[in-house]
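Here the complex is missing one protein chain, while the rest keep their positions.
Showing subunit A:
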Amino acid sequence: MKILVTAKRVEDPESKIKVKPDGSGIVQEGLKYKINPFDEIGVEEGLRLVAKHTGEVVVVSIGGKEVQEQLRHALAMGAHRAVWVNHTGPLDQLGIAALIQKVAEKEKPDLVILGKQSIDDDQNQVGQYLAEFLGWGQATFASKVESLESAEEKNKEPAVKLTADKKAVQVVREVDNGLATLECQLPAVVTTDLRLNQPRYASLPGIMKAKSKPIEELTPEKLGVNVTPQIQVLKLASPPARKAGIKVPDVATLVDKLRNEAKVV
């Protein structure tokens, strides 16, 4: 199987995000960057699929030269090759999906795996746009039935299951009130939810090897995509702060407060 996996650069989820006083962006000082956690799960799933069925994992990231760090991270986990779409400046979901579409048309993978959302913009759109642009099936919010502490997980079995004829994948999806299972003909687009797998750590030999793995450089011009954004972020603001509450000494006081102050019981 050939699997294309995206790797977006995002702020470390542990970071404290602060809005600049003029609302033009966030304060960059002191921020650490990582691969989007959902994309790391995508890389892991890709690696498990090719470990089981043979094949190749190609990672792609769009952004300035700093996104090579995220590509190297994926390569150190075990991905085989990387594609870097070099572009600085704003990009919206339409632009991102159009670029990935071109990369997919060039690479002809059996599966494209993306994160269900990026933890900075929280949009949850790119995978679905891409599936429509390509005219492929989609299975969003892919999940694992078993617990992430189960034997299956320890054995690193892929949760995305190839059918016997190898022409489709079965995907279990997290939806409201339960789990839905879909079968998508290949090629298809899958987006990952958190409970798909537990990504591996990059080993030291993995990190060493990653240094010599190839990163191909492309640009929106080379791919023939106009990425003029159709979304304008006008300004950012912090949410209103919640008033600090109090600690109560015992349950009787708590119930009294809930009854007489908050009036909720």
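To be clear about the criterion, contacts are C-beta pairs under 8 Å (C-beta built on N, C-alpha and C of every residue); 3 or more make two chains touch, one makes a residue touch a chain; residues count from 1.
Everything below uses one rule, namely that contacts and distances are computed from a predicted model.
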Among "Electron transfer flavoprotein subunit alpha/FixB family protein", "Cbb3-type cytochrome c oxidase subunit I", "Urea carboxylase-associated protein 2" or "Glutamyl-tRNA reductase", find the name that the UniProt record gives to the complex chain excluded from display.
"Electron transfer flavoprotein subunit alpha/FixB family protein"
Among A:P21, A:P214 or A:G245, which residue is in touch with the absent chain?
A:G245
Could you please point out the subunit A residues that touch the chain left off the display?
11, 13, 17, 19, 26, 92-94, 97, 116-117, 119-129, 131-133, 136-141, 143, 146-150, 170, 173-185, 188, 193-195, 230-239, 242-248, 250-252, 254-255, 257-259, 262, 264-265
